[in-house]
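All protein chains but one are shown in place.
Going by the order they are written in, the chains are A, B, C, D and E; count residues from 1 in each one.
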Amino acid sequence: MNQPFSRPQGRALDALRPVRIERHYTIHAEGSVLVSFGNTKVLCTASVEERVPPHQRGTGQGWVTAEYGMLPRSTHTRSSREAAKGKQSGRTQEIQRLIGRSLRAVFDLKALGERTIQLDCDVLQADGGTRTAAITGAYVAARDAVDWLLRQGLLSQSPLTGSVAAISVGIVQGTPVLDLEYEEDVACDTDMNIVMTDAGQFIEVQGTAEGVSFSRDEMAQLLDLAEKGIRELTHLQHQALAGR
Amino acid sequence: MNQPFSRPQGRALDALRPVRIERHYTIHAEGSVLVSFGNTKVLCTASVEERVPPHQRGTGQGWVTAEYGMLPRSTHTRSSREAAKGKQSGRTQEIQRLIGRSLRAVFDLKALGERTIQLDCDVLQADGGTRTAAITGAYVAARDAVDWLLRQGLLSQSPLTGSVAAISVGIVQGTPVLDLEYEEDVACDTDMNIVMTDAGQFIEVQGTAEGVSFSRDEMAQLLDLAEKGIRELTHLQHQALAGR
Amino acid sequence: MNQPFSRPQGRALDALRPVRIERHYTIHAEGSVLVSFGNTKVLCTASVEERVPPHQRGTGQGWVTAEYGMLPRSTHTRSSREAAKGKQSGRTQEIQRLIGRSLRAVFDLKALGERTIQLDCDVLQADGGTRTAAITGAYVAARDAVDWLLRQGLLSQSPLTGSVAAISVGIVQGTPVLDLEYEEDVACDTDMNIVMTDAGQFIEVQGTAEGVSFSRDEMAQLLDLAEKGIRELTHLQHQALAGR
Amino acid sequence: MNQPFSRPQGRALDALRPVRIERHYTIHAEGSVLVSFGNTKVLCTASVEERVPPHQRGTGQGWVTAEYGMLPRSTHTRSSREAAKGKQSGRTQEIQRLIGRSLRAVFDLKALGERTIQLDCDVLQADGGTRTAAITGAYVAARDAVDWLLRQGLLSQSPLTGSVAAISVGIVQGTPVLDLEYEEDVACDTDMNIVMTDAGQFIEVQGTAEGVSFSRDEMAQLLDLAEKGIRELTHLQHQALAGR
Amino acid sequence: MNQPFSRPQGRALDALRPVRIERHYTIHAEGSVLVSFGNTKVLCTASVEERVPPHQRGTGQGWVTAEYGMLPRSTHTRSSREAAKGKQSGRTQEIQRLIGRSLRAVFDLKALGERTIQLDCDVLQADGGTRTAAITGAYVAARDAVDWLLRQGLLSQSPLTGSVAAISVGIVQGTPVLDLEYEEDVACDTDMNIVMTDAGQFIEVQGTAEGVSFSRDEMAQLLDLAEKGIRELTHLQHQALAGR
Partner (left out) sequence: MNQPFSRPQGRALDALRPVRIERHYTIHAEGSVLVSFGNTKVLCTASVEERVPPHQRGTGQGWVTAEYGMLPRSTHTRSSREAAKGKQSGRTQEIQRLIGRSLRAVFDLKALGERTIQLDCDVLQADGGTRTAAITGAYVAARDAVDWLLRQGLLSQSPLTGSVAAISVGIVQGTPVLDLEYEEDVACDTDMNIVMTDAGQFIEVQGTAEGVSFSRDEMAQLLDLAEKGIRELTHLQHQALAGR
């Protein structure tokens, strides 16, 4: 790393922001988690529905899918409401597809049976990293929904094959850093979102050069940072789930 | 009142649910309030925008408007996301028009100047009375946004002409009650939403017979209950605003 | 009442405009009524459909619902066509929901059986009070459709439990008046739409302060005016139905 | 003509249905005509707007355009409302484009100046031939709007270069007939809509074989019939315009 | 014909542009044809689907339908992508309805059985006459799809009752010409698209005066030209189909 970049609040280059995972945040959903990565706050609910989309009907397999949204004033300046505009942006669709794929990667859909776990990730407050917070929180909500299914006797064993978490890494002013907040995200040259299992395997790697392209060596440094971050998030998820 | 109806948790017929008004709930908006009427929780933000919609351009007058939404799993069973469906329901539009009219009723738009106060009321958790909670919270958020404009020196005096609050009343099993929760709302014969100023004047009266029509005498009883509820809400709004 | 307001054409404060109810206005619908409140003209058709929407299927109950539209040049200046814009405005949805609820209030849906009465209220010419004219005319069209069902032997007794009519009242320059025409509607401080049965019971009360809020006492005066107007409309409906 | 086909009500093969052209049918539009071709009734309004669409701006030329709609229960069985479905059908778009082109054909757009004549053709009752009735009525409404512009002093001479009318012809059971009503339209092999000027020139010829293709000789017979019908319609239009 | 108009590249007034019909242009579709009328190039595919739209279900009859599109830069200046705009233009809908009707005219839908032949006509390069090229090419693709059905043993005899082709004719500077290219189309007074069978019968005649109306005599000259052009196209279609 050349000329080290100094982060807001003196955060270390390889440090996560304070992460908080509050379960049972709302009362109706089978799983309901408010996850905070610093000032980024995402409400993740998991709803169990005893039906599957058409492409899974009659297969004996279940489905896990996600939707994502930002409250209009979760951002620095108000962004317009997608429901009022009448369509979801390309960015929204990309993110909710990513969340859905990431969660499906740790589900045995056959073991889930013909039902759907519908994840809703709604950003109450945004400060960078909403998609990685969403995946990290959605896993905990999904796990609570699975536990609900087990408690109800609707499932006799868990269809989860592991846990999943996500973190962003990036190169800001030539310096690789972990868990970018908004101010860093805007300034970065390369932005990468990494989704991994608790076994240290990759589920998604999405890296984008925003301005300056990156070398193979830089990519290696980013992956190192991400692996460290994911280990910490995995620990925090397990800790949260160990509570009531 | 014939055969008195017994309310959940032994609530008195003329009692509000516990009401909580938390200001500064999120960090970006000029006003941000989480209002709770029992288990109903609505996040109300007020955003100041230095422009007005076309119909007000060049008039020297400002505008106050509102949008409303429910998170998909704010409800007992998940309702589909309006952004994904590509349109807002008739119910959503009715409610956001009601919130906008109610708030405009206490604004001197000329004194506001050519700017907009955009209110966003998003239901995090629903248990009946979301529109009345939204109006009650939106007033507090709007007041915080006005104070921000005054502090910034963008306004030299407040364009607010009073305060506004809203409550529901209804007839459940022949008994008039104040502030219906979901279970009562589903069972009621008549449902009325009342919006009033702190001066005890009416802004909106919207009563609907859901099944059994109501008499002039019953309407009088409902209005009595509503006046009592609004007085209490007005007090709670002023108390919340007296804090930091 | 302070400084009495003088109405167009010297109309009395508590007088309806000339009301005309023409049945069999078009030939295809089971009920077809052109209703005029002065220059406001609304074509109300009632169509019998031998199916119900999904939420009523298999319940043994029928459904009554309404749609509302304005021809583009029914108004002083042309308004754009909702079919061309690709969506119905919030106002249109509010009105059609109101018409549907009002008519359902006088139907025993179980007695109707699993069929739908679809009401279409299309404004040919607008001069204030289109929604109240629509409800008043839709009742007559619905009654003709019910008589058609009885004549066809599809029903053996009427599912109607009474009749329904609607009227607007408002406060113009401090003076409560009945049945506002467009010029008065634009100038009024408070506008209230009242839907009542022939038994003098309320189905809907929708009052809105447009500018100046109103007192409990003013509301009482408005309800008195509305009750008078509805009695006259009920009489005119019954008279029209007594014809061929 | 082989085995002559017998028409409803004993109408002659080359006879129009009774045609009625009522001007000043509604009060707000600059031109407002209810045109009836037998049981087909179309309300045609012409609205003058002092602006032109983007493609004409700054050219010094005006524009003439049309929209078309059917009330949901103008037809034998109710068809769904396009405003509620959120889009106009291909048929609707075809028809409104045809009406617009037909009317533009008799306008000198330069002489009209930078303003728009917007025609709205709404079918109140349908029994075949709605598009030809619409064009025939729209001309009269457009002429009334032009006269209004002349009376207002907004134009000093008429931009109209002639009159326009339209009629349908078709081959039913091998027999060419004029002005098809619904029952004939459904049964016909070939359906042709012809738009002509009062000078006997063609503006549009749209013939479609619905089932059985047609010969050059049959086309000649259809054109003969159409020329006769258009002459009669032109006479009726001029007669109607000679009234108040 | 007065003052003879001189065509680009010295083309004779009654000459087609060079026509090319390439079968098997893409590999997946049951029929796939690239048709060129000079610089106009349209890819026509025919897809066999073992289902029919709702209105044909259970009738034992099949369906033939078409969709049409232009690649955004098939035109001189880029036109916006209809998928991105979220709707098909009125022109697109008119053309695809015309293609569908034209092809259905040579199909015995009963003999096709309850399956659909879906035609997709996508313009790769436009230079006038895209709809006539599309119909001419779609027939060849449809014929290849029918042959595929016969080879697969899904049909034992062809449901085709003839062949179909289409050509444009028009009056440019007072001169009737065959097969207008873009530059002529823009300049023409009258534009007519003719669809005919190999038996010399008419399926569609769509003539539009763009500016100057046309006489019965001019129409006769245009039909003569069209008949000549269709004969030549029919020959080229049969020749193409005689290849592999």
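Going forward, a residue touches a chain if its C-beta (ideal position, glycine included) is under 8 Å from a C-beta of that chain, and two chains touch if they have at least 3 such contacts.
Everything quoted here is computed from the prediction, not taken from an experiment.
When the full complex is examined, the chain removed from view is found to touch A, E.
Of the listed positions A:A15, A:A209 or A:L236, the one in contact with the omitted chain in the full complex is A:A209.
From the options E:Q61, E:S102 or E:Q118, the residue with contact to the unseen chain in the full assembly is E:Q118.
Considering the complete assembly, chain A touches the hidden chain via residues 87, 90, 93-94, 96-97, 101, 105, 192, 196-197, 199-209, 213-216, 219, 223, 227.
Residues touching the missing chain, restricted to chain E, are 26-29, 32, 39, 41, 43, 45, 47, 49, 67, 69, 71-78, 81-84, 86-88, 92, 118, 120, 122, 124-126 (touch as defined at the top).
The rule is short, and it goes like this: only the chains that are shown with their structure count from here on.
The minimum number of touch steps linking chain A to chain D comes to 3. Removing chain D from consideration leaves the other chains in the touching groups A, B, C | E. Among the remaining chains, none touches chain C as well as chain D.
Distance from the centre of chain E peaks at B, each centre being the average of the chain's Cα atoms. Annotation: the chain B:chain C pair of sequence copies touches via predominantly the same residues, more than half of the used numbers being shared.
With each centre defined as the average position of its C-alpha atoms, the distance from chain A to chain C rounds to 51 Å.
A straight line joining the Cα centres of chain D and chain E is 28 Å long. Shown for chain A are the residues in touch with two or more other chains, namely 86-87.
If the chains shown are joined wherever they touch, the resulting network is a simple chain of contacts running from one end to the other without closing. In this structure, the chains touch in the following pairs: A-B, B-C, C-D, D-E.
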